[in-house]
Structure formats: structure tokens, C-alpha cells
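Excluded from the complex is one protein chain; the other protein chains are retained at their positions.
Here is chain A:
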């Protein structure tokens, strides 16, 4: 336990430094993004029919929400704010805190991507084992081909295809949004049904897009483990198939856990194409919007969230690996 705690403390310290470094680099990159958000706002107002002088004054009113001072001063302000868990104010939505905007968008990304990732993992792993065991049969070949095919098709192509089929050709699913606004939000069958209905296409797209990778990785891993001596020994000892299968799966799945943990960390990155195609307003769309609006605080907040999630996922993966694989435990505990 002490070893585990020591390891955890080391990971947390390293993770903190990593977040600090990435945040600094993100800050510098974001501040050097060219483009003037206020000029774009001015043009929009003029194009909407506002007189140029009035548009200029309206834009000046927004100036209070833009970062002030030199780069170093802005950096210190930003890091000082972070120390107090204050991510700042959004420029594109004056008055809204960055953390409010982020967490409001995050729920519409994390739940569907998590559902899609876990679904693809479960199905992919089971089918991968099956494809490996039956690798000389037609079914094994078909499973492997399905994996290669789906792995090779870009996410946005899948999304467009599913969208065209289920929202236009056979319009049984909604083309966009998160829930039917006509239904009162609450813990009711109607509302939950609407949420599920609207999330179906994004989740299925995430799942199909991920499935190919999992099945191929699992098949490859199982085939490797199948050749190991301990499987042969188990079979020679006449162990039950279910026990052999458990040995097989437990050893083959180890590398996939690392990938799964990292995938979960990347959840917060959103899936820009899928969210755009299904008009599903999560973190991906929010990030694009913040870049288009040169909303520096919001961009910084989004990158910080993504970085933190990846670092935490890395730590979790490492610790999990220690728990599930006795070979990597240090200090001879594995013996």
C-alpha cells in the first residue's frame, strides 16, 4: 500500500508539472493566434445594418472583456486566476464564466463519447477474442474484415452516412440537438427518451468508429497470447475451456487497458466532426466556436480541461496497470 501511495504521489507531482508546462505552452500559442475578434464583431454589426460609428462604439464596449497588458502581465494574471480556480470570463459570451461555459458543454460530450467508447470497447474486445479463436474460419475473417473496414473509414464519413440514412432516407432519428425542447426537462420517461433518441446517432458513430481499432488490437493480442506456453500447459493439463479462456482474456486485454484509459482521457477533446454533423453542441463545437471568436480565455480553459483529463487518465492507467498486472509491481511484491 505504501508503495502504491508513493507511486501515486510521484505521478501526481509529475502530472502537476506537466499540466503547468502544457498550460504555459497553450497560453503562448493561444495568445499568438492571429486574428482580431473585435474587428470580426464590428463587421458583423455593420453587415446587420448598424451604422459604422455605432458599431465601433458597441465593439468598444466589448473591449473590457479582452485581456489587457503585455504578454507577461497577461500570463501572470492567468496563472494567478488558475491558482484560485478562476478560469476567467468569456469574450464571446460576456458575463459568463469560462468554467460555466466549459462544464455546460462538457456534459454533452462526455456522456455520449463515454457511452460510445465503452460500447465499442466491450463489443470490440469480445469480437476480437472470437475473431482470434476462429481466425481460420469464415466468421473470423468476416469479423476481421469488419474491423479493418470500420477502422479505415473516417469518423465524419460514418457520421454523414448514418445521418443521411436515419435522418433523411428513413427519418426515424432527430437530425440535431440534445433533447426535444417541447418536453419538460426532468427525470421522466419522455425526457430521458428524448435524450437517448438525440444521443443515438452520435453514440453509434463513436462506437462504430472505435470498434474497428478494438477488434483488431484484441485479435492481435489474443493471437500472441494463444502461442504462450502457459496456455499450452493449461490445455495439456485438461483445464476447462472457460478457465483457459479467462487466462487468455486476462493476459490479452492488458495492453488494451492502457489504450482505453488514454481514450477516456481524450473524451474531453470532444469529436468536432461528429458534433458538427449532428449539431450536438458539446466541447468540440464549443472549442471551434471559441477559436472562431478568438475567445482566448475559453480556448485556454478548454485546453486546460483536455490536458488535465489526459494527465489524470495516464496516472489512472498506470496505477490500474499496477493493480491488474502483478509483473509490473515493484519491490518484489509480484513474487
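Following the convention adopted for this analysis, contacts are C-beta pairs under 8 Å (C-beta built on N, C-alpha and C of every residue); 3 or more make two chains touch, one makes a residue touch a chain; residues count from 1.
Everything below uses one rule, namely that contacts and distances are computed from a predicted model.
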item	value
Protein name, per the UniProt record, of whichever chain is missing from view ("ABC transporter substrate-binding protein", "GDP-mannose 4,6-dehydratase", "Na+/H+ antiporter subunit C" or "Sigma-70 family RNA polymerase sigma factor")	"ABC transporter substrate-binding protein"
Touching residue (missing chain; options A:8, A:22, A:62 or A:259)	A:62
Touch list for chain A against the chain that is not drawn	34-37, 39-41, 43, 46-54, 56-58, 60-62, 64-65, 90, 92-96, 100-101, 104-105, 108, 167-168, 171-172, 175-183, 185, 189-190, 192-198, 200, 276, 279-281, 285, 288-289, 291-294
